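The other protein chains are all here in position, but one chain of the complex has been omitted.
Chain IDs A, B and C follow the sequence of writing; residue 1 opens each chain.
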């Protein structure tokens, strides 16, 4: 089975300094587990997570909403160009085996909702951590440990 | 301008008796305003709303997740067949000028999230009425009045 | 069964005078059959077909590629807003029970291909009439007669 393990990081294009630091560390830890990171490919949380993953030697897929690969942040190694706007959020939920949400706005909420609908484990650092079914966590390490633990069952 | 006013009703395929009664009345009121109802085209809240709308002489568009028009509930007059699964939720949010959410599960939450992201007015009867930005209402009449009031600005 | 019969008209945003006249007449004939017209909602062949259909008292669904209903041509009565770019072509093929292609460029070819893949009857006036499986016809009347004849089996 050559399919690589793919883990999602979701969050908004605007993030607090704490959110970006969390995302960067989540990305680093995903690479450390040997998994591929999937995200929406743009800025903020997405860029910070990709940067952390790439700096640790990992691979990053950016599922982009627009028509151009050039819109991907510089740490996306594999730009997937959908030109489908917010519908690309649904593809992220399907493609990730589990997800870590970092802060986030309405777009992130839509990804959380579809991910939970699909039965994916979702850990939340800040943001929408009150949504029923999500696992609120306190640190990137806890987030990544939690999603990998749930996947191993 | 011949474009008809299109109002969304969102909710799950499973609903309580109260939820179905609410949805039926919301559908009736949408038809009474001369608007077209758009929904996900399946059962539960969607079927009840379509039935109310059609019984009052209205038109109903069902944006279906699967590949077959035959999956639409019997009160969908215009089946739109997407074969795009949950991504069809995003089309409902884009197509409706305003939306009424009746109860609902994770699929409905994804529609609420995208609708709010797009700046659409969203009224909620039960369910996800705590989501920031949504307008919690107490009756179908209040829901329909609210979304039409917000559209007239 | 309240589902209305939905027939597609596909063609480019740019058309010859002959193409627009054909499309206008196809739209008129679809309305005359009591069916709803579905198309891509923009200009050229799409606008001419919608105008013919609306002038004859029919209903027109425009499955739009962008994020705004306002982009629909003035004869679309029911704008469906996908924000999915060319992927909306696939929705047109799924939604139409049969299709008439009028001239057309690569976008139209993609719609023809998916429609034939789905087993839909497709009549062609000009354009891609050499594609295997398409029914080349010589007039709007012949096109509409052909697709309705094939549907009645």
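To be clear about the criterion, a contact is a pair of C-beta atoms (placed from the backbone, for glycine too) under 8 Å apart; a residue touches a chain by one contact, two chains touch by 3 or more.
Small disclaimer: the values here were computed from a predicted structure and weren't measured.
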Hidden partner chain, touching residue among C:79, C:107 or C:140: C:107
Residue among A:54, A:131 or A:146 touching the omitted chain: A:54
Options C:56, C:116 or C:151, residue touching the unrepresented chain: C:116
Option from A:36, A:49, A:102 or A:125 whose C-beta touches the chain left out: A:36
Chain A residues touching the omitted chain (full complex): 1-4, 6, 36, 54, 61, 63, 67, 69, 72, 74-84, 90-91, 94-95, 97
Touching residues (missing chain, whole complex) on chain B: 67, 83-87
Contact set of chain C toward the excluded chain (per top definition): 84-87, 89-91, 93, 105-107, 109-110, 113-114, 116-117, 131, 133
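Rule of thumb we're sticking to: only the chains that are shown with their structure count from here on.
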Interface numbering overlap (same over half, different under half) for chain B and chain C: same
Gap in Å, rounded to a whole number, between the CA centres of chain C and chain A: 40
Chain centre separation (chain B, chain C; CA means) in Å: 27
Shared-contact residues (touching 2 or more other chains) in chain C: 67, 83-84
